[in-house]
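Only a single protein chain was left out; the remaining protein chains are all shown in position.
So, chain A:
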Amino acid sequence: MAPHDLRRPFKRPAISDQQRRRELSLQRQSQNRRDAQQQARCLASSVLSLQSQYPDPVPELEIEPESQPQQEAGPLTKDLDIRQASKLRGPEVRKWFASQLMLPEWMIDVPDRLSHDWYVFARPAGKRCMVVSSNGTTVSRERNGSILHHFPSALPSGARTKDPSGSAQSYCILDCIFHELDQTYYVIDMVCWRGYSLYDCTAEFRFFWLNSKLAETGACDAPSHYHKFRFSTVPVYDCDQRGLYSAYIESVPYAKDGLLFYNKHAHYQTGNTPLALVWKDEKCSQYVIDTDSKGQVLSQQQIIGAKPELRQLVVLELQEDGKLSTSDDPPVIFGCLDGEFIQKSGLQSGSLLKFAIGNGGLSFVDGKLEKSDLNYLGKSNRARMFADSYSKVIFQYMVRHTPLKFDDLLASVSPSDDEENKPCDVEMVD
């Protein structure tokens, strides 16, 4: 019924700016919604605690290669994602990053079904770090949160290049070891890829994803202007005899620092986990006896002990009731200080104290720690944030007295022993 309107836009742009603004707002909002949901997808499973009751540590002077940070239980105060965390400063950032990596326990006995349920690979010697690529840059941070490198990389969102899929959310988090000699980041685990969380995925899936995705990006290519360091995967084997043997013996482009064992079904769990294990002997690591960050055997050990290589230091946490505990959850008690001594020395609960294991050593009953001969040396270096873990103390003790040998491992995965898969305490003859 309406009469036909002849008028057409004349000498006028067809788009109204208001409409344009509305559309741009809508675009921004739906992008933000996608980002928020994506972020929840990525990080809901890595709810992280950030608590401020820790004493403020001073910058770290001494970093032990495998010191054991502890993930604090208790109410979660704040959820952060890795990009927010990177804006943290000072001690906060170190606490945050210290709790982000999955930390293997030391192998003090051989787990069941090693050949069925586990992977093994040779751990590259170097600095364990978390590599985050996002917003056109890549940052690697050591366990203490300090920045190792800040560089462009071929990882998704890792450099300011035109990446067709380069949304701000397309970030990656890789668990790496930086190998000084060939200036290469060896990726030992994949935590997030292109914004997708792999926290809740099994190691099997993560390693599959790692091996299929990393090379696609060009991250394994030789360094170039937009790709400052090479990344590399490490050969991962099923932990059967052949695999174990290959990991132990076969030459790799990097210096080995022990063997890592990953349970295939385990998710990426931050902090200590018995589902990842580290094992070392002199053949595959130059750092079997715990050393300082320069690889020197700790100096105090040399001074005090008659047989330096056998002296062992442990760091334990003083509890309120005077007990000395490890960093494990629940903690393992190694001994007790009497109240008078504590008062006299001005020690407070929560302090980290350094002890030497005396000639009495550690004694076990039914595989449980019964007694330990501890000699108080003093407060630990203030940079230390956590006590030693039980497995570390025991492994170091065993190394000095009754080491778990490679042959033991090999025997435990021998086909004949397949059904049992018990740790073997009979030494095989070569």
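The working rule: a residue touches a chain if its C-beta (ideal position, glycine included) is under 8 Å from a C-beta of that chain, and two chains touch if they have at least 3 such contacts; residues count from 1.
Methods note: contacts and distances are computed from a predicted model.
Chemist: Write down which listed name, "Trafficking protein particle complex subunit", "Importin N-terminal domain-containing protein", "Pleckstrin homology domain-containing family J member 1" or "DNA repair protein RAD51 homolog 3", is the UniProt protein name of the chain that is not shown.
Modeler: "Importin N-terminal domain-containing protein"
Chemist: Quickly run down the residues of chain A that touch the omitted chain.
Modeler: On the side of chain A, residues 1, 3-4, 6-8, 10-11, 13, 17-18, 21-22, 24-26, 28-30, 32-33, 36-37, 40-41, 44-45, 47, 164-165, 167, 193-198, 200-202, 205, 209 touch the unshown chain.
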